[in-house]
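Removed: one protein chain of the complex. Kept in place: all other protein chains.
The chains carry the letters A, B and C, assigned in the order they are written, with residues numbered from 1 in each.
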């Protein structure tokens, strides 16, 4: 018997809300949105933790410029703070080595992090999800009960089909969908047109920001960028 | 004993070259590049087949506008042709239903497709890989022996770390790397600067094309677009 | 038929296994056929017998091939519920899709008790080789079993 599952609810019991940022497709901006929302919520006075569950290509540590931090061991694993938010990522343990993980490894590593991380009192735990509709999505559903899902879409035809699958899946299971953020909007094209029929909220759209790349690695610059400020408005709507 | 593994080499024995398009990160353009390279090689007179292994968010059928095709059963599964190339995708079987697959499901479905697809004589089998460094990458390495790897990168800081991991992994295993394509280049920024030290070829760069979205679903338009023509040059270099 | 390509795989695998085990003749092959894949048993058996001489070997020309059905049993990872594939109703296209690729059952089947698509297949996915029997050395002819 695996003892880890039995402790999960206790580990998360001081976490007020869990928001899983998803969408199914890669490269739509899930990680940047997770980070920028978390930073904004923290600046609004909330206690925020971020969990990077894109285990084979984690991004949050890069976005936050979190270079030389490492968790402490104290009756569990204490996530270090960076730019005012707690960050838990497998990057502390894999460093920069290639470390291919198959599905059961992903589930096991996720469960290990969830069973041993001591979050403390947290208002928002933001989970950055990997692309794909697979192990991590299923594991969050079974292991992080009470999660709310925030869906990131964009106007590309290549994104729509997968986003619809994710919405259908969450709807089938009666799981709470916070809404859709349409990222990288340019011109008239929009995916929201085709998503509005699913009866979920529209949280806002973000244009393509040419200078966003400069803010990666610098949380203050990210917050004060057009992207960061726009997500400040969206964050205010989530409270 | 699983009989499927024993037939793989025979199934692939009439395939001259297997090119797996990878990079580790999502949204860098792997699928568009796979499709555009395949279409170009086909126009150059080669027999081309495409295999979509991004099983939970397949894209090739959308890019090729392959709407009402279905494989035939004839001593195996015969991939249908679209725009002059053979296309094998799980989309024929999942339709648009959400179908979450865990790691072992991904491996099993991949093996099922590889064991039963009758490719016939093919000069280039292009494999569109999912993001992540996990089941599919490991399965291609063990089951599609002789594959050559083409790496798609882009100038974002969020892409570099993962691309480096993929290059290191393939290099460790002495697997053939065809080279790196730098996609979505804008301005001065480039990932190739940081990748050139790994001793692998640079295949070329592609700018960001504002009108590329219009060509999705229309193979002829994709071929004649700036993106498609640039990949024609890169395809010529692969022959 | 897809049954044919799976039969080719079985024959190729038996030849591989016989070579690994140093058998001179394969006398019996037990093939387990999972219910999820819905193979047409007659077609599959016909193909297996047609193909016994394939791939250049005479090693399993005389082998007796036995097919055994295995029920497909699914278990939900979310709630633990177990159920049989044979007890649920799908439409024809869905059965066909699952025949081609049993994993796409995740597109059409949900846990009857909690609606989750997060289930595992406990038994009865597809085709597997349960065991083969054969002889080493023509003269002695003693049979031995190889899982």
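Everything that follows uses one rule, which is that a residue touches a chain if its C-beta (ideal position, glycine included) is under 8 Å from a C-beta of that chain, and two chains touch if they have at least 3 such contacts.
The structure displayed is predicted, hence computed values, not measured ones.
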Which visible chains touch the chain that is not shown?
A, B
Out of A:4, A:142 or A:194, point to the residue that touches the absent chain in the complete complex.
A:4
Missing-chain contacts mapped onto chain B
138, 141-142, 169, 172-173
Positions on chain A contacted by the hidden chain, ascending:
1-7, 10, 71, 73-77, 90, 92-95, 97-102, 105-106, 108-109, 112-113, 115-116, 118
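Please note the rule applied: only the chains that are shown with their structure count from here on.
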Think of each chain as a node with edges to the chains it touches; is that a line, ring, star, complete or other?
complete
Taking each chain's centre as its mean C-alpha position, how far apart are chain A and chain C in Å?
41
Averaged over CA atoms, how far is the centre of chain A from the centre of chain B? Could you give it in whole Å?
27
For chain B paired with chain C, centre-to-centre distance based on mean C-alpha positions, whole Å:
30
Show the residues in chain C shared as contacts by 2 or more other chains, in ascending order.
117-118
Within chain B, the set of residues that touch 2 or more other chains is 97-102, 105-106
